[in-house]
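I'd like to ask you about the structure that follows.
Excluded from the complex is one protein chain; the other protein chains are retained at their positions.
Here the chain labels run A and B in written order, and each chain numbers its own residues starting at 1.
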Amino acid sequence: MMKQDAYGMTGALSISESSPLRKVDPRTKLALCLAASLAVMLPLQKVAVFFVLYFMFLAWARLLPGALRQIWKLKWILAVLFVVDWLVVSPELAVVVTLRLVIVAGVFAMFFSTTTPSELCLALVWMRVPYRYAFSLGLSFQAVGHINSEWRKILEAQKARGAFSAPSGWRYPVEQVKNLVSLTVPAVVLAAKRAWSMTEAAYARGFESPNRRPYKALLMSRADWFIVSGAAFIFILILSWRLP
Amino acid sequence: MDQKKRIAAAVVIIAALAGAILAVESFRRGGTLYRTFIPGGFSSACVPVFMDAAEIGRFCEADSAKLKKFGFTDKAERKIQQGWFLRDVILLYADEKNLSPETRVTVASESRNKKADLTWRDVAERKNMIILGMSKQGRLKLVSIMKGLDYREQWVQEVDRIEVAR
Partner (left out) sequence: MKEKYFSTFQLFLLAFFAALIVVAKIALHLPLQLSGHSGIFWMAIIIVSSRVVPKPGAASLVGLTSGIMAAFLGLGDLGALNTLLSYSMAGVGADLALILLRDPENYFCAALAGVFGHMAKFMVKWIFGMIAGAPAGFVALGLAKALAGYILFGALGGFLGALTLRALRRAGFFTYLMEKK
């Protein structure tokens, strides 16, 4: 029932430290990603130009391997869509759909592979998201590793007690779902216990204090302004380009 | 509202949502619903077909029933363009032996002050998909995927005259 080799994946935040975008302000990266995600609306010629520019940018940012990995995950969907669209509609549509899906799939990876959760929290606070909510988001990230190990303990304990002996396969969905209760109940209880410990620790450190000041503040550098204005210029250029 | 009514309402909403998704998708791909609700015929007056300035016929809704419909998805708006091959329409009134590859075929709209000049070679080639499609208002429009006639701006809406000049 469980995929044993998948356990190690939790908590594996892969931040690309070597990327020049790593030092860029998260707000700049967020703006870039939002602008890039709008590119899917462009017609074929423009989307093709954007695609080339986008991949050149990823190569400069040393994020191409990560983006290619993301695209590789989509290989079967892309292949089926390409062939079907080519046969049923037209080669132009097949190309434009493929380009758009590749852009959609990869565009926010640029943000998430160069930004830490705490930087995201700072950006959220800047966007007027209450600090408590931003903090709880950071807390979730920190909890992933812990919950993963708890999950494994629960699983092994329940297996030792003889759980998961229901017939497997799609013919027995209700039996399988009932089996899962032995996982969900302890997981929920442990999450609640952990949340209470965190609440007590947070109160002890003055979490709700109105005089709280952030340890680190975001600051837009010259590089940020350069990237934002460059991206805006290219975007306007593509939009104003008149197709023959 | 008691619990049973709430559950019933939720089931209805889910069914409506699922139905809406399937209906929209069916319309988008020109499926059964599209064919049921989008009128197959055209409501406007018949379109005269001329050969060397002499009227040889009028293409009317009844004539369209004799022809098979074809379609393609236009690349700009990804809408399905469906209708009758211009070739088939002309051959309803003209003998193919009288048409050479260089015969000029003009499809015009006086109301739009637009026309498309074509050769019989282009029109006869089914790959070009030179089609007399139907607008939402039930008027004929000339659409195609042939290079030079593959953009909406180049299509002829509200077709009111077809001319064949040998």
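Assume contacts are C-beta pairs under 8 Å (C-beta built on N, C-alpha and C of every residue); 3 or more make two chains touch, one makes a residue touch a chain.
Just so it is clear, the structure is predicted and the values come from calculations on it, not from any experiment.
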Legend entry - Which residue of A:Val80, A:Ala157, A:Met220 or A:Ile236 touches the chain not shown here: A:Val80
Inset, instruction - Decide which residue listed in A:Ala59, A:Met127, A:Ala195 or A:Met220 touches the omitted chain of the complex. - result: A:Ala195
Inset, instruction - Using the touch rule from the top, list residues of chain B that touch the missing partner. - result: 3, 6-7, 9-11, 13-14, 17-18, 21-22, 25, 28-29, 73, 78
Inset, instruction - Over the whole complex, note the residues of chain A touching the chain we left out. - result: 1-3, 6-7, 9-10, 12-14, 33, 37, 40-41, 70, 73-74, 77, 80-81, 84-85, 88-89, 93, 96-97, 100-101, 104-109, 111-113, 117, 120, 132-133, 136-137, 139-141, 143-144, 147-148, 151-152, 168-170, 173-174, 176-178, 180-181, 183-185, 187-189, 191-192, 194-196, 198-199, 202-203, 207-208
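In this section, only the chains that are shown with their structure count from here on.
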Inset, instruction - Return the distance between the CA-based centres of chain A and chain B, expressed in whole Å. - result: 44
Inset, instruction - Could you pull out which chain B residues touch chain A in their complex? - result: 72-73, 75-76, 78, 145
Legend entry - Parts of chain A lying in touch with chain B, wherever the complex brings them together: 43-44, 89-90, 92-93, 96
